[in-house]
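Worksheet for the structure shown next.
Note that one protein chain is taken out, while the other chains of the complex remain in position.
Just so it is clear, A, B, C, D and E label the chains in written order, and each chain counts residues from 1 on its own.
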Amino acid sequence: MFMRIDKLQTEIPAPKKQDPNAGAALQELLGGKYGEMSTLHNYLFQSFNFRSKSKLRPFYSLVASITAEELGHIELASNGVAMLNNGPDKPAHEKGNQDVSDAPYKDMQDIRLAASFLSNGGGAMPMSSNGLSWNMDFVTTTGNLIQDLLHNFHLECGARLHKLRVYETMTEDTGREICGYLLVRGSVHAHAYALALKKITGVAIEQMLPTPNINLSRIPECQKYLNEGSHRRLYRFSPDDYKEVSAIWGNGEVALPGDPPGELEFVDGHPEGGRIHDLMGDTRAFTPDYHPEEMFEIATKLYEHSR
Amino acid sequence: MFMRIDKLQTEIPAPKKQDPNAGAALQELLGGKYGEMSTLHNYLFQSFNFRSKSKLRPFYSLVASITAEELGHIELASNGVAMLNNGPDKPAHEKGNQDVSDAPYKDMQDIRLAASFLSNGGGAMPMSSNGLSWNMDFVTTTGNLIQDLLHNFHLECGARLHKLRVYETMTEDTGREICGYLLVRGSVHAHAYALALKKITGVAIEQMLPTPNINLSRIPECQKYLNEGSHRRLYRFSPDDYKEVSAIWGNGEVALPGDPPGELEFVDGHPEGGRIHDLMGDTRAFTPDYHPEEMFEIATKLYEHSR
Amino acid sequence: MFMRIDKLQTEIPAPKKQDPNAGAALQELLGGKYGEMSTLHNYLFQSFNFRSKSKLRPFYSLVASITAEELGHIELASNGVAMLNNGPDKPAHEKGNQDVSDAPYKDMQDIRLAASFLSNGGGAMPMSSNGLSWNMDFVTTTGNLIQDLLHNFHLECGARLHKLRVYETMTEDTGREICGYLLVRGSVHAHAYALALKKITGVAIEQMLPTPNINLSRIPECQKYLNEGSHRRLYRFSPDDYKEVSAIWGNGEVALPGDPPGELEFVDGHPEGGRIHDLMGDTRAFTPDYHPEEMFEIATKLYEHSR
Amino acid sequence: MFMRIDKLQTEIPAPKKQDPNAGAALQELLGGKYGEMSTLHNYLFQSFNFRSKSKLRPFYSLVASITAEELGHIELASNGVAMLNNGPDKPAHEKGNQDVSDAPYKDMQDIRLAASFLSNGGGAMPMSSNGLSWNMDFVTTTGNLIQDLLHNFHLECGARLHKLRVYETMTEDTGREICGYLLVRGSVHAHAYALALKKITGVAIEQMLPTPNINLSRIPECQKYLNEGSHRRLYRFSPDDYKEVSAIWGNGEVALPGDPPGELEFVDGHPEGGRIHDLMGDTRAFTPDYHPEEMFEIATKLYEHSR
Amino acid sequence: MFMRIDKLQTEIPAPKKQDPNAGAALQELLGGKYGEMSTLHNYLFQSFNFRSKSKLRPFYSLVASITAEELGHIELASNGVAMLNNGPDKPAHEKGNQDVSDAPYKDMQDIRLAASFLSNGGGAMPMSSNGLSWNMDFVTTTGNLIQDLLHNFHLECGARLHKLRVYETMTEDTGREICGYLLVRGSVHAHAYALALKKITGVAIEQMLPTPNINLSRIPECQKYLNEGSHRRLYRFSPDDYKEVSAIWGNGEVALPGDPPGELEFVDGHPEGGRIHDLMGDTRAFTPDYHPEEMFEIATKLYEHSR
Partner (left out) sequence: MFMRIDKLQTEIPAPKKQDPNAGAALQELLGGKYGEMSTLHNYLFQSFNFRSKSKLRPFYSLVASITAEELGHIELASNGVAMLNNGPDKPAHEKGNQDVSDAPYKDMQDIRLAASFLSNGGGAMPMSSNGLSWNMDFVTTTGNLIQDLLHNFHLECGARLHKLRVYETMTEDTGREICGYLLVRGSVHAHAYALALKKITGVAIEQMLPTPNINLSRIPECQKYLNEGSHRRLYRFSPDDYKEVSAIWGNGEVALPGDPPGELEFVDGHPEGGRIHDLMGDTRAFTPDYHPEEMFEIATKLYEHSR
C-alpha cells in the first residue's frame, strides 16, 4: 500500500517564461529510457515479483523503499514539465491575446512536441523528449536477484548521464533545480545498488562510481544538497517498514571519495519537501475550462463546506 | 511525495496450483486498456497537471487521493499474477523435476504468454492479457476538468466490465478474490467521479451506475466487502492531506440504490490490509538464483545486524 | 464523401459453433500486414494524397473506387471475426451456464487472444492474428505514381497469400466463405493494379499473376463467384463518379488465362450483397448489457416512433 | 457496404503558402487520440460488433450512419494536411529551384515532421501531430451499449477540445476552415450521442455540453455553418437505410441553448459538399514523377477513350 | 564492411517433427529483450558510434569483432526457428494432406503465434516469444564507454538467463543444440565485457560470473563445446582487423573457475561451422510456391550456366 503527501520532495522555483522546448527536454527525465518512469516501474515490479522475500529481506526492503522515493521523482519531473510548458504563474487574462479566433497559440505549431499543447494542454506525459511513449521494454524484472540489481545499478548510472545532459541544455532555474536535485538523489540510488551488489557478490562495483566520471560538486545546483548531506542519506519513506535497509545503507559504509565525506544514514520518514505550484489555468487552452468562474464558485462552496 | 507500507490492501489466498493462463487473464486487469496501470497513471498525471489547484481544491484532492489507492491496486493485481504464475508456496525442491537438462519447463512452451516465464520468471509486467505493453495512449490528461473527470468516470465503468469478465474466467480463489475486491473498490471510484461531475455540471450521471448493469451482490467474493461497507468508503491514503474530498464523497451523499444502504464516508488513513505472500523462489528458474544458499546466508546476517 | 448501405457485400453463413481461435485466424485478414485494414488505408490515403488528379484521372479513379470496395471488405472480415467469436445466433439463455459466479467463461483463458473476449466481448479489432495493432507502417503513400501502384500490386499478391493460408486453417463455413469471396475480389484488385502499371509503364506485369501460383478454381468456395463472373468485374461503388476506370479495367482487356474466360467489365453500383447477421447479445458478457430488457423496450418504442 | 462520391463534405480554400508545420498541427485532427481516425474507427468497429442489432435498431443506425460521415472527415482533414504541406496549386516549374542537385528542399530538414516530406512527399498519414501512428489503443468496442455510447460522447468532447486548440494555432484559411467545419459537425455528434445516452439511461448528459465550455458562435469560421443550421442536422449518408435515427435525432429535440435555436433534423442523403483540389504535383519531389509528361499523355488518351 | 560465408557457426541437427510452439519459444532468443537481435544491434550501433576510436582501440575492436559473431548468432537462432516451424526435411508430398480445400493446416489456428504460419510461412522474424517486434528500446548506445560496456555485461548475463530458461522448455535436439552452443558463446561474451570493464575501471566484475549461478558443465549440450575449449576462445571474425582484442581477451587471462581451466585465446578467423539446412518448401504453404517445378527448372539451368 501507498500513502500520498501533498508536497514535492524539494522546493522548485517558478519559471520566468513559458518554454515548451525546455519542457520537452525535461520529458527525457520523465519518460526516456533512463527516466523516472523507468526507475519507478523497474523497482515497483521487482518489488512485486521479488522471490523469497523473507529470506532476502534487506534486499527486498531496499528495492521496495526506493520505489516510494521514485514516485516522488516522477512527480517532480512532471511538475517541472508542466510548469515550463505553462510558464509563469499569472492569471489567464495576463497571458496574452485572449481572442480564440486570433490564433493566440500560433507559436505552438513550431514547438518540438506540438501534441503537448494540442492534446495535453501543456501537461506532462509518460513519454521521452522525442514524444515516444514509455513502455514495458524499459522494465527488467527477471526474478534473478543479481541480474535485477545489476540492471538497477546500470540504470542509475544511465540516469545520471541523462540528467547531466538535460541539465546542460537548461538555461532557466526550474529545470536546472530539478536536474540538480535528481542528480544527487539518483547518485544515492546508484551507490545503494552498488552496495547491495557488493554485499551479495563481494565485487566492489561501487568503485565504478561516479559514472559518468564527474563529481556533483561541479554542478552548482547540487551544492546545497551535498552540503545538507543528502548524498549520504536514504529515506525510509514508510511509517513502519523496510528498516532492514540499514544493513546495506549504513552499517559503517561511507560517502564516495569525490563527495563530501561522512557515514551513510538510513533515515526515518521523508525529506521535508517543498510546495506544489498552483499551475494556473489558461482559459484559451480550456484549462480548467473556457468559463471556469462557475466551477471556481462551486469548488469554493464545497471547500468551505468540507472544513 | 509518497510513502509505502509493506502490506496489500486486502488479504488474498495462496493459489492451489500453478496456473499461468489464469495469470495471463489477470494481466488484463493490470496492463489492459481499463487495467490498474491505466487508472493509476490517468490520475497520477492528472494530479500532476491539474490546473488552478487552489481554486478547485476538492476536485484536485479527489483525483490525488484516489491515485494513492490505485498504487495499491496495481500491487494487488501484480501480486496475483505472480502468485498464479508461480503456484503454491512450497520450497523449490518440492516443485518437481530439478534437473535443468531434463526439460523441467516443457509445459511453458504452450502457455499463452510464454515470455512471462522466459523473460520474467513468472513475474507480473505492465502488459495486457495478450502481452501488449501498457503505454501512454491509455492516459487522458487534457487539463480540461470536465473532460478529464468524464474520462475517469468512463474508465471506471470500463474497469468494472473488465473485472467482471476476468472474474467469469477464474476457477481458483486467488484470482477471484482479487477481482471481487477490485470490483468493489473500482465501483466506489466510478461513483466518486460521478458525484464530482454532478457537483460541477449538475448532471445526475451517477444514475448511469451500475454500468454494466449488475449489482455486486451477485458476486459472492464481493459480499464481505459490501457487508463491511467498503462500497460506502473512500480512504484518505494520506497522513494529513486531501481532507476536502469529504465535500464530494460524504456530505449526505448515500450508497447507490442496488447496494447496501448508508451514507458515504471519507475515512482517514487506509484499509487494514493483508500480508504480502513470500513468493518462494525456484532454483530451476534461477529465481532468486540457481544456488541461492549463500545469498540467503548473507541476507540473514545482514538482517540480524540491522535489528 | 462516402455513403453507407446496411448490407454485407456477400451472404455469409452463420457459424455452427463458437470458435475464437478461428476468429483469431481471421483477424490476420483484417489487421495483418496484408489484411483489409492495410488495403483500405493504402488506397484511402493514396486517393487523398494523389497528385495531379486532373491529369491522371483514370488512375486516380481506380484507386479511389477500389477504396470503397475495401471498406466493405473490412466489414466482411470484421463480421466474420465477431460471428466466430460469438458463435451461433441463439438467445443468451441458451448459451450455457448463466451464473456469473460459476466461471461461465473459464475456457476464455485458453483461447489464443484472450483480450478479444476480456476487452472486446468477442468483437473484431484492427489487429493481426497475433493480437498486434494495425498501424501506419503498413501504409505506402509516396506520391510517386509508379511506386504507389507497384506497392498496391505487391500488396494484393500478399493478400492472396494470406487469404489462402487462412483458408487452409478453416474447418467451418463462415470463415471459408469469407476467404473464398475475398480471394476472388482481391485477385481482381491485383489484376487491376497490374493493368494500371502496364498502361503506364508498358511492362506486362499481369503475367506474374496468379501469385501465389494457384488458380482459384481449386478453391470450392470461389467457384460460384467465378461462375458469376465476379473475377471479370470491378464495381464503381459510386452514384456518379469514377467512370474513367473503364479505360483501365475494360476496354477489351480479358480475364487471366487460368480463370473462366471473358472480357473485363466496369460495372455501375455495387454487388447485391447479403444480410448483416444480428449478432445476438450475451448477458453474461454484458453485451449489450446484463439486464438489456429495458433497453430493448426503449429501443422498440423509439423504433416504432420513427417509422 | 459503402459508396464513394468524388467531393469533399465542404468547400475549402487553397493555401496561400506552403506551411508544413501547419500541416503537422492538422495531423492531430487526423491521427491524434481524438482525431478523425479515432472517431471513424470507433464507430466502424462498434457498428460491426454491435450486439442485438434488431432489438436496438435506432442506436445501431445512429452509430452506423455517423461512421459514414466520419469517413468524409478523415478525407477533409487529410486533404487539408496534404494541401498545407504542398502549398498553393501552381505548376511544378513555378515552385522554385528545379535543380535536384542544388538542395531545393533544404528547408525540409527543419520542419517538425521531416518524414512527411521524405517518406510521403507531403501526403497525409494516419498519425498525430507528433508523428506517432494511430493504433487500436484508440478504439473502444466493448459490446456493452452504455459503455460504448459513453465513450463516444467523451470522444466527441475531446475532439472538440483538439479542434479548438488546433484552430488556435492556425493563421491561414485552409486549416481554419477545416477546423471550423469539423467543430460544427463534431459538436453535432457529441449532441447525438448525448441524446442516445439520455434515451437509454434517462440521464440528461447533454447538459454537459458544450464541453469545453465555449459556444461555436465565437469562432468566425463556424458562423456560416451555424447560419445554415448545420448544427441541427444529421445526414443519413445512405441511399435507403438507417432511417430509425430520427427517433433519437429529431422527434422534437432541439438545438443546444448556446446555439441558434430550432428543431433537430435527420436529413436524407449528404451535404452538397465542395470540390477536391487537384494537388498539383512537384517533379522535384517525384510526385507523380520526375518526368510525368508521358504519364500525363497516356492518361489523357485513356481518359478520352473512357468517355 | 562485412563479408558472408554460407555456413552456420555450428552444426545443428534437423528436427524430428514440426513443432511451432518450440519455434515460438526459440523466438525469445532471437527477438526478445536479451535475444540475439539485441546483442547484435547493441554492438553494431556502439561500434558505429564509438568515440575516440584511435585512442581506445582495444575496446573498440572488442565491440566491433563481437558484432560479427552476433550476426552468426541471429542466423543460428533464425535457422532453428524456421526448422522447428517447418519440421523434418522431407519433400512436400510427404508432408501430409495436399488438398488446399481440405483444411490441411487446421492445427495452425491453435499454435501460439499463428502469424508465423499465416504471414511468414514458418519463417523466423525479429520478434519475441510473445510475437512482439524487436525495436530500438533494446539498444543502448550512450557514447559513454563505461556505461555502454556495463550495459553489455548486463545484457550478456540476461542472455544467459534467457537461454537457460528456453533450454529448459526444449524436448527436441534442434533447439537444445542451439541453446547449448549459444550458452557457451554468450558466456564468453559476458566474460569478455567483464574483462574490458576490469581493465578500464579496476573493478573485478568478472567475479559476478556466472550469473545466473550455474556452470555450463551441467548442460549436456554445452559439454562438447567446453571440451573443445570454445569457452576460452574469442574469434577475430575478420581477415585483417581487430587484433588489439588480444590485449583484453588473452594476455594471461584464464578461464572462469567453474569452467575447464586454461588460458584465454584470441583466435584468427572464425569457427569451422556447420551446414545450412535446405529447409525444404511446402507447396501447400506456397513456399517457394504452389507449382515450383518450373522455377526449379529455370534455377537449375541458371545454376549450370553459372559454373
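Operating definition for what follows: contacts are C-beta pairs under 8 Å (C-beta built on N, C-alpha and C of every residue); 3 or more make two chains touch, one makes a residue touch a chain.
Since we're looking at a predicted model, the values are computed, not measured.
Peer 1: In the full assembly, spell out which visible chains the left-out chain is touching.
Peer 2: A, C, D, E
Peer 1: Under the stated touch rule, tell me which residues of chain A contact the chain that is not displayed.
Peer 2: For chain A, the residues touching the absent chain are 21-22, 24-25, 28, 32-34, 112, 128-132, 161-162, 164-171, 211-214, 218-221.
Peer 1: Taking the full complex into account, what residues of chain E touch the chain not shown?
Peer 2: Residue positions of chain E that touch the missing chain: 1-9, 31, 41, 44-46, 48-59, 61, 64-65, 67-68, 71-72, 74-75, 78-79, 82, 119-127, 133-137, 139, 141-146, 199-200, 237-248, 251, 270-271, 273, 276, 278-282, 285-289, 292, 295-296, 298-300, 302-303, 305-307.
Peer 1: If the hidden chain were put back, which residues of chain C would touch it?
Peer 2: 33, 135, 137-138, 140, 142, 144, 146-147, 150-151, 153-154, 157-158, 161, 197, 201-205, 207-208, 211-213
Here is the rule we go by: only the chains that are shown with their structure count from here on.
Peer 1: Which chains sit in contact with both members of the pair chain D and chain E?
Peer 2: Looking at chain E and chain D together, the chains touching each of them are A, B, C.
Peer 1: Show me the overlap between the contact partners of chain A and those of chain C.
Peer 2: B, D, E
Peer 1: Which chain lies the greatest distance away from chain A when centres are computed from Cα atoms alone?
Peer 2: C
Peer 1: Which one, A-D, A-B or B-D, has the same contacts as C-E for more than half of its contact pairs?
Peer 2: The pair repeating the interface of C-E is A-D.
Peer 1: Measuring centre to centre with CA averages, how many angstrom lie between chain C and chain D?
Peer 2: 23
Peer 1: Can you tell me which residues of chain D touch two or more of the remaining chains?
Peer 2: 33, 135, 137, 142, 144, 146, 161, 211-213, in rising order.
Peer 1: Graph of touching chains, which shape: line, ring, star, complete, other?
Peer 2: other
Peer 1: Determine which chains touch and list them pairwise.
Peer 2: Once each pair is checked, the touching ones are A-B, A-D, A-E, B-C, B-D, B-E, C-D, C-E.
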